[in-house]
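Left out: one protein chain. Kept in place: all the others.
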Amino acid sequence: MAKKKIVLAYSGGLDTSVAIRWLADQGYDVVAVGLDVGEGKDLEFVKDKALQVGAVQSYTVDAKKEFAEEFVLPAMQAHTLYEQKYPLVSALSRPLISKKLVEIAEQTNADAVAHGCTGKGNDQVRFEVSIQALNPDLEVLAPVREWGWSRDEEIDYAKKNEIPIPIDLDNPYSVDQNLWGRSNECGALEDPWATPPTGAYELTAPLEETPDEPDMVEIEFQQGKPVALNGTSYELDDLILKLNELAGKHGVGRIDHVENRMVGIKSREVYECPGAMTLITAHKELEDLTLPKEVAHFKPTIEKKLSEVIYDGLWFSQIRDGLEAFLKETQQNVTGLVRVKLFKGHAIVEGRKSDLSLYNEKLATYSTDDEFNHQSAVGFINLWGLPTKVHSMVNKKGVNV
Amino acid sequence: MAKKKIVLAYSGGLDTSVAIRWLADQGYDVVAVGLDVGEGKDLEFVKDKALQVGAVQSYTVDAKKEFAEEFVLPAMQAHTLYEQKYPLVSALSRPLISKKLVEIAEQTNADAVAHGCTGKGNDQVRFEVSIQALNPDLEVLAPVREWGWSRDEEIDYAKKNEIPIPIDLDNPYSVDQNLWGRSNECGALEDPWATPPTGAYELTAPLEETPDEPDMVEIEFQQGKPVALNGTSYELDDLILKLNELAGKHGVGRIDHVENRMVGIKSREVYECPGAMTLITAHKELEDLTLPKEVAHFKPTIEKKLSEVIYDGLWFSQIRDGLEAFLKETQQNVTGLVRVKLFKGHAIVEGRKSDLSLYNEKLATYSTDDEFNHQSAVGFINLWGLPTKVHSMVNKKGVNV
Amino acid sequence: MAKKKIVLAYSGGLDTSVAIRWLADQGYDVVAVGLDVGEGKDLEFVKDKALQVGAVQSYTVDAKKEFAEEFVLPAMQAHTLYEQKYPLVSALSRPLISKKLVEIAEQTNADAVAHGCTGKGNDQVRFEVSIQALNPDLEVLAPVREWGWSRDEEIDYAKKNEIPIPIDLDNPYSVDQNLWGRSNECGALEDPWATPPTGAYELTAPLEETPDEPDMVEIEFQQGKPVALNGTSYELDDLILKLNELAGKHGVGRIDHVENRMVGIKSREVYECPGAMTLITAHKELEDLTLPKEVAHFKPTIEKKLSEVIYDGLWFSQIRDGLEAFLKETQQNVTGLVRVKLFKGHAIVEGRKSDLSLYNEKLATYSTDDEFNHQSAVGFINLWGLPTKVHSMVNKKGVNV
Partner (left out) sequence: MAKKKIVLAYSGGLDTSVAIRWLADQGYDVVAVGLDVGEGKDLEFVKDKALQVGAVQSYTVDAKKEFAEEFVLPAMQAHTLYEQKYPLVSALSRPLISKKLVEIAEQTNADAVAHGCTGKGNDQVRFEVSIQALNPDLEVLAPVREWGWSRDEEIDYAKKNEIPIPIDLDNPYSVDQNLWGRSNECGALEDPWATPPTGAYELTAPLEETPDEPDMVEIEFQQGKPVALNGTSYELDDLILKLNELAGKHGVGRIDHVENRMVGIKSREVYECPGAMTLITAHKELEDLTLPKEVAHFKPTIEKKLSEVIYDGLWFSQIRDGLEAFLKETQQNVTGLVRVKLFKGHAIVEGRKSDLSLYNEKLATYSTDDEFNHQSAVGFINLWGLPTKVHSMVNKKGVNV
């Protein structure tokens, strides 16, 4: 009988290296897949290591551009911040990684797909729901969740099986990173009264060490998409990486969040999202100029729902299609320039302009002369306040008579 | 026949001074009312000036405590930010001022009430709807909107009637201030591409001039209400004024907002809300620790609606009562301490703790052992992902068969 | 100097006939436009009468198909019921009529457009906002609102100007009708305690006179669009008219509604919407079978907003585009057959089926065997209930310690 084949999301770290061997022990041919979604991974190293520890095949995918265009862009346009704080860093990459795993599983006629998550986090849900959505016939395994080993047991197993032990094994941080930012959980954060340790941060300078001179950036948007910085065009992934660097230098985008996980517990995590927070801020300001009031006031309902849908692992679902269709309609006029001052942890929008601005001096003047006569305001107030007035009259009557 | 009596909200400035005389010309006995809602007004000066320019009676009211307790507190607990930016500074004081005007109108048997707003802004709506809500039998006049004079015509009238002309008549800024912040419109802001002039700000230091050492503040909340700073108890109005000073020194709370007014146009305004933004930030963090997920995820819907209700002048309405009743239920467990670092324009929450925290290490450990076994997560994912899986199976079938 | 030209929405009734003459008196060349949106108007009669009473040109438009496809269909798919009751009969036709008026105004180089509404209703708002949205350069006039005559004054004017007086002048009802239903205001309805008079209804039989045998109708939907009745294909406008007849015979679709108008007052109106209510009911049932839970639970938020947007005259606005884009995504799988029993005022869905059903026996069985083992439910409940459990533990602790 032919051996079963399984496609594993492979990071090159200890957990997934051990998983390759463990899955092989269970009788699988393991196909490893290493992806770069903007964290700057050495894909060649990852590819070789997978084979070395026991994979039968090893794929690598540079998914940065697809990640930027298909996943990050709508999230930026929707200002998706889970619980008004977390820009969905890992939540955005999980569906993309799932998609690549399924594609390779289908190409290689694999029977199953595996990920390296434990049983306490959100990512296991995101992987498994995404994979089922894309191909419900694929089995999904979660070796780390299944074996349930302690750290020591895992290291023992690694040593017995000649799997290289990383030199930074004592690193207390559990990090995930991509174009859109970097997340970090660690023991020191478990006390929400404790200040995050300086070592928890990597993409952003501490405020105390930021430059005393600001950098000014002019960000150009075309229909809601950032296309240029200070007049130079960039592809989206490069633009974000560039902004991560620029804004990170000024300490922009540190987030310290006690959040409600899908699995019913609160956890505390630290995020660094310099490019993400700069772009979201700038984009919102351009919308303030170009969206009609009705759209500006309803879009947050869509944004909040989309944030939760993405956080909750439902990227590949009809609800996301619907929310994005709404979003797309809103972006048609979000074209213009935003001037941002990067300074001391802030991305301060100092100016915004657009040929499609719904605010401009000429219109304002037009409005003064033509619309804002005494009578318009009086008439408006009469009818706007009428339900309140009637309510007041009736209740007075009700009380007194 | 007895003359009609009118109660006028009197600021001491040119517009309302001229209004006293203009109303007298229309045949009214004018009762002036000067209020302090935290802007630090010289009430004695205002009282005397009203009589000097023609009022028959002059009242003053120190409304700071009532403003803090009844108006600012629920807004802070609801994190009300109109269009996610503006903390409703003037929108909060208008209903309180209206209430005081109506009270004095009823005490003095007045026939009418007047305010000094023009026909282009939001405040005229807020005053008139509030007054109608509180006493629909009172007539409301808006002299400045009615006379429709240019600046020069107004000054001519003032000179003819011996009304003192302010020495800062060339001041380009139109400012409103109270405990909760300071708003500023001016000609220089009319181009949304222009950086706001430094003179537009008063409560907050420019980032470039903020101290190089942070201040740490521990804010204590009892059931959602801030009651102490660094261990010292304060009444709410004093606590806010203290924080305005402390956080203002560090440049916290500058807001530059292109907003959608009620009357159908976009305007740009600059706000300074050092205390407000510090308290809202700290309070949100304590809620992150103490609110159950379901409440944390629904409360923003209430917050957004309350922001719009207040902005739109509907303070005295049943909808606000309902929203505040929801809000009050959520605050019962928002008790604890938040440590805030005031530095370079930021109010950074570095730690938060509460006896009613829904996150703590002991519970986390409890959870690990008891709840987060392999099977709970697997079972959860199976059922959570089931609609997506079924949808995927059906649509595959639909496509292929 | 050339006379100004104005395009008037012309019904053939007294008000708009008088308006033609009145506008001519004001110096306009009047272009009359008569439209049929499904009320079964005699367009030739209307065309001739307009010329007879003084129009310089007279256009007629059969807009039934465009009305059905572009306006009624999305409203049906969104189950738009203003205040959960009113299917937006007139609110849907106003933007279409405005569009036709603007098209003809542009073709004829007219300077202005006019409608026959008074100052108390919603339709004046819908016309004027729609016209401004489509061509902000056109002036809009509302002669009936402007002249402000009593009924007697209007008749005097008509007699003097040889405008024919309708023979049913004593008709107490004020009716508007189109494909999607019939609305009726009248004096007898002004007391909300009074039973609507039998004469208020025309499209629907009284329950007491409906047949004692039901009619069964199988309605076929393709991607959310009704395409056939009992196996016979229909164009949408014909299908609706056919259902109005069938369901009207059984008394389906009477609605008696005390509603909140845009202009600040409550009014009571009576609607008859036999086809509309049958289609909305059937379509909802097919969605219950074919929409994933997440979509089914969020769509009502879109539906409610769309209802208000349409009621409030904002059809031609970006917010409607966005809401419809969401809607369109949801309709892709709403394909199938619904069996409706029309009987005694009810449109009872007795069966529904779809090749894309997310409920079917095979899947249910599959689910039983595969998913619904003991452990999945237990695991799900453990995590679902965890926030509640932790909250309970903490608060107990809080109370007792």
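By written order: A, B and C. Residues from 1 in each chain.
Quick note on the criterion: contacts are C-beta pairs under 8 Å (C-beta built on N, C-alpha and C of every residue); 3 or more make two chains touch, one makes a residue touch a chain.
Given the structure is predicted, the values throughout are model-derived calculations rather than measurements.
When the full complex is examined, the chain removed from view is found to touch A, B, C. Listed residues C:K5, C:K65, C:K249 or C:K293: the one in touch with the omitted chain is C:K293.
For the chain left out of this panel, the touching residue among B:S317, B:S357 or B:S376 is B:S317. Against the chain not shown here, chain A presents residues 292-294, 333, 355-358, 363, 367, 371, 375-380, 382-384, 386-388, 390-391, 393-395, 398.
Contacts to the hidden chain, counted on chain B, fall at residues 260, 263-265, 291-292, 294-295, 298-299, 301-302, 305, 309, 314, 317-319, 321-323, 325-330, 332-333, 382-387, 390. The chain not shown here touches chain C at positions 83-84, 119-120, 124-125, 128-129, 132-136, 145-146, 148, 190-196, 207, 256-260, 262-268, 284-285, 288-289, 293, 296-297, 300-301, 304, 308, 312-314, 316-318, 337, 339, 343-346, 348-353, 357-359, 361, 364, 367-368, 371-374, 376-378, 380-381, 384-385, 388-389, 391-393, 396.
FYI, only the chains that are shown with their structure count from here on.
With centres defined by CA atoms alone, the chain at the far end from chain B is C. As a whole-number value, the distance joining the C-alpha centres of chain A and chain C reads 40 Å. Chain A and chain B have Cα centroids separated by 32 Å. Residue positions 292, 294, 333, 382-384, 386-387, 390 of chain C each touch two or more of the other chains.
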